[in-house]
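After the structure tokens below, expect a handful of questions from me.
As you look at this complex, bear in mind that one protein chain is not there, while each of the others sits in place.
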Amino acid sequence: MKLSELAELTSATIENGSPDLEITSAAGLDIAASGDVTFLANPKYTSQIETTKASAIFLNEGVKISRGDLAVLRAKDAYLAYTRALRTFFPVSPVVPGVHPSAVIDPTANVSERAEIGANVVLGKNAVVENGVKIYPNATIYDNARIGEGSIIHSGVSIRENCEVGRNCIVQNNSTIGSDGFGYAKDEEKRWLKIPQVGRVVLEDDVEIGANTAIDCASVGESRIKRGTKIDNLVQIGHSCTVDEDALICAQTGLAGTSVIGKRVILAGQVGIAGHLKVGDDAVLTAKSATSHDVEPGKVISGIPGFDNREWLRSTAAFQRLGDFTRRVRELENKVAGIIKAV
Amino acid sequence: MKLSELAELTSATIENGSPDLEITSAAGLDIAASGDVTFLANPKYTSQIETTKASAIFLNEGVKISRGDLAVLRAKDAYLAYTRALRTFFPVSPVVPGVHPSAVIDPTANVSERAEIGANVVLGKNAVVENGVKIYPNATIYDNARIGEGSIIHSGVSIRENCEVGRNCIVQNNSTIGSDGFGYAKDEEKRWLKIPQVGRVVLEDDVEIGANTAIDCASVGESRIKRGTKIDNLVQIGHSCTVDEDALICAQTGLAGTSVIGKRVILAGQVGIAGHLKVGDDAVLTAKSATSHDVEPGKVISGIPGFDNREWLRSTAAFQRLGDFTRRVRELENKVAGIIKAV
Partner (left out) sequence: MKLSELAELTSATIENGSPDLEITSAAGLDIAASGDVTFLANPKYTSQIETTKASAIFLNEGVKISRGDLAVLRAKDAYLAYTRALRTFFPVSPVVPGVHPSAVIDPTANVSERAEIGANVVLGKNAVVENGVKIYPNATIYDNARIGEGSIIHSGVSIRENCEVGRNCIVQNNSTIGSDGFGYAKDEEKRWLKIPQVGRVVLEDDVEIGANTAIDCASVGESRIKRGTKIDNLVQIGHSCTVDEDALICAQTGLAGTSVIGKRVILAGQVGIAGHLKVGDDAVLTAKSATSHDVEPGKVISGIPGFDNREWLRSTAAFQRLGDFTRRVRELENKVAGIIKAV
């Protein structure tokens, strides 16, 4: 692809370099080879520009570099432009329609002729698999589950009974969609009595679920992950939660039951959200923080329990001197006692 | 089912409504439809009583509502009564005895004729599957493992060699029972030498294990989860742990090796328990807390490291003002220095 074509495709402008320069792939600064386009988004990596072997680079407005031999594509958002370049050079591998002879498909299941069903996949009663779906080997689709058009289900995944996967979703390996919620009532003998978990999970369109993640069904009703939300590896979503559109939930974060996560919320890694609460649109919880209260829209929250991120930064800075602090207060107490005695 | 029958079944008393009212299902306040019984346990949801479409409601003693058109079932424990109603309306789906032709059963395995073995299940040498067991597709039972009467094993689960699952247990999808413990000795070259992990895991009766949870076997001997304990998703149980009866271990909690968890202990979400320690009966660790010391019976512990929950609440409240605190101590120091100079 010519540099000029790439610029057009990514809405960038050529600031340096020949429009006819041939670009063949895309890669990060450190591993890019000749012919690759690369990018700079995190200033931490600026020094790598000196040594990169890339032939062209996407740069945000205002960023200057000293390498005159590197073609420059000026973009409004270098990271986004680079992503579009990558998507062009590495298209998703095509679906090869057909059902592997070792797959076990219930006669009542409804599988599109344009779907690809891998080896040893098992589809339950009345399961529905739409056009362009790809199910990798050793995945299991329970009774009455539905996989929407263009979705990809990886090996080892279980989609439980009655659950629904929307269009163009991806579920990475060994994840569980629709496991029983963790609900028990204590009986008269202080033993746990299982609460039936007969609801379901709905993943709307364009949702991605990472590897080894578990999303519980509702006891009655549904857990719902709305359009465009992306969930990372090893995440726990409890029963009856709703995660609104375009949220980002990073690895090892956990949601207890019946919480509502707003649009475009970002939950960083290892965050904990207690049950029965609401995190407002565009809120951010930084890594390892937790909340047992509602979070207002747009707030950035840190700590356990979480509070305003700026206050938390001040508190954690003070915390690191807390041992010393104890000594200072004791000294003050002694001095004041001495003064009171003297006066 | 008539309201009067439901009342009897759940040991509740009819306080409002006709004994002949027909109740057809059960659901939460927000999603209940006409004909459903619902419940109120968490006061947070009191306002939903105004709008619920349910026909009847379980209420704890002392709780009053203003809706005269809603049949009221007064219960000692509304949540427990509702759970029993749900269990009546949604019985567990029956086991359909038989072995799917695609299952691979070692000739030395001993499978009850009253068990249901799903597609592509693999059973190893001398594996035992008792009456009424249901094993979902793509599960793997290793050599010499035993699945007790009435237990349910979901797709993607591995039950490792020699492990034992008791009666009426449930193991949700993609969990691992009996993976190797994480044990290594450092050799003379500072490399890790694997310690053989040849013990096993025993789940006693009525244990439930969530999805994507891993329970390690002991190096020698056993890890044991005792009767009635419930374990959530993505939980880590290290080698040689013992969890006593009726404990509740919430999602993403981790136990290092050789710890002993007492009866009815509650470990909330994302808790960490260090190795070689003992948590006494009825103790509670709140979410995201951790302990590297023994915990006394009945204590409620919070924080990292964990200490008394009430003290922790005071400390975390003060922590949020810690930045301001620093300033106050500095000001005090200046004033006291000024006084000392003046005096």
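So that you can tell them apart, the chains are marked A and B in the order they are listed, and the count of residues begins at 1 in each.
As a working rule, a residue touches a chain if its C-beta (ideal position, glycine included) is under 8 Å from a C-beta of that chain, and two chains touch if they have at least 3 such contacts.
As the structure is a computational prediction, the values presented were derived from the model and not from experiment.
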Of the listed residues A:S4, A:N233 or A:N309, which contacts the missing chain in the full complex?
A:N233
Out of B:T38, B:Q172, B:N212 or B:T286, which residue would touch the omitted chain in the full complex?
B:N212
Positions on subunit A where the hidden chain makes contact:
26-28, 30-31, 42, 44, 77, 79-80, 82-84, 86-87, 89-90, 92, 100, 102, 118-120, 136-138, 154-156, 170, 172-174, 206, 208, 210-212, 228, 230, 232-234, 246, 248, 250-252, 264, 269-270, 287-288, 304, 316, 319-326, 329, 332-333, 336, 339-340, 343
Could you please point out the subunit B residues that touch the chain left off the display?
102, 104, 120, 122, 138-140, 142, 156-158, 160, 174-176, 179-180, 182, 184-188, 190-196, 198, 212-214, 216, 219-221, 234, 236, 238, 240, 252, 254, 256, 270, 272, 274, 276, 290, 292, 303-305, 307, 311-312, 314-315, 317-319, 321-322, 325, 328-329, 332, 335-336, 339, 342-343
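The criterion applied here is as follows: only the chains that are shown with their structure count from here on.
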Cα centre of subunit A to Cα centre of subunit B, whole Å, reads 25
